[in-house]
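Heads up, one of the protein chains got dropped from this complex, but the rest are sitting where they should.
And then chain A:
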Amino acid sequence: MSTAENQNLPYELLGRYFSGEATPEEAMAVDDWIREHRDHRKVYDQVAAIWDDAALQQRYQLPDRATALQELQERLRPRPAVRRMTGIGRIAAAVALLTGVAAVLFFILRSHHTRNTLAQVSERTDEAIRRDTLPDRSTVVLNSHSSLQYASGFQDTVRAVKLLGEAWFDVTSRPDKPFIVSVGDVKVEVLGTSFNVRQSDTTIAVMVKTGAVRMSRGDSSIQVKAGQEGVYHIARKELGLTAGAFNTNQLGYATRVFNFEDMTLKEIAAQLEKAYGVRVVFENKALEGCTMSSTFENKPIEYVFEVISVTLNVTCRIEKDQVFISGVGCGG
């Protein structure tokens, strides 16, 4: 960005906006300005990052729009009004109730009839990971070389999915309809939470980020709570909890939340490649060994590589889905 442009940026307006002083008109002006140009969005994100990171308190995070809309629509559904009823009203209500019961029975019977013919949805990934929303608005991130299967529409009494490989689930809360992941011999049952399931040749591991899940195999089961990892040893047929907390970075491919501690740029790049679906190219191989520590919480890719460039004194150039890292090195 040129210096001339820099001088015309509405810093005072942004200051008012972030301080919570903006009038509705000013807030609209900020949003119009952001939409005006790509560079404006970038400047906005940078100032927002400074504002957020300056204080150790809650940071801004945009909620998932689809989920928010779903919640809104649930609140919009008309609720039956509670009223005192007169004689005729009661008869009418009784008739309505009977009709209702008949209708419900009809639909239940019909759905039983059609259940077997309901389509199964199958998803499979190769190298690229895949983000998707399930019929109940739960989100799933399917890691490379994995597959997921479920009945379209989730009309059953449970929300059942079958997994091969690794996936991250952020499950919407439906206490009446448990969400069950079948993976190998193991079943993972939840009401509403976010967690990761990883199947390897020797183990099936469940890492829970929020809430709790029940992991079961045959008659035995364990509860895995937020921050814990439950592991099933396939050969020993044993369920157990891993001691200590798991490494958040393992979920980075799905959550884009990273806590890099003294890691090499090569390792960091490998994790970012997955999470953002990019390829990182080291134009100077010596840079692979540079190490850094930093935390990123679902930040735009530009922000992440900007922090890396500034921290390690390298140049990161983003071109479509490739990131080129160059520079003399971090040693000097």
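By our rule, a residue touches a chain if its C-beta (ideal position, glycine included) is under 8 Å from a C-beta of that chain, and two chains touch if they have at least 3 such contacts; residues count from 1.
By our rule, contacts and distances are computed from a predicted model.
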| item | value |
| --- | --- |
| UniProt protein name of the chain not shown, from "Cytochrome P450", "CRISPR-associated endonuclease Cas1", "RNA polymerase sigma-70 factor" or "Carbohydrate ABC transporter permease" | "RNA polymerase sigma-70 factor" |
| Selected from A:Asp53, A:Asp185, A:Glu238 or A:Asp321 as touching the chain missing from the view | A:Asp53 |
| Residues of chain A in contact with the chain not shown | 1, 6, 9, 11-25, 27-28, 30-31, 43, 46-47, 49-51, 53-63, 65, 68-69, 71-72, 75-76, 78, 257, 259, 293-297, 306-307, 309-311, 313, 315 |
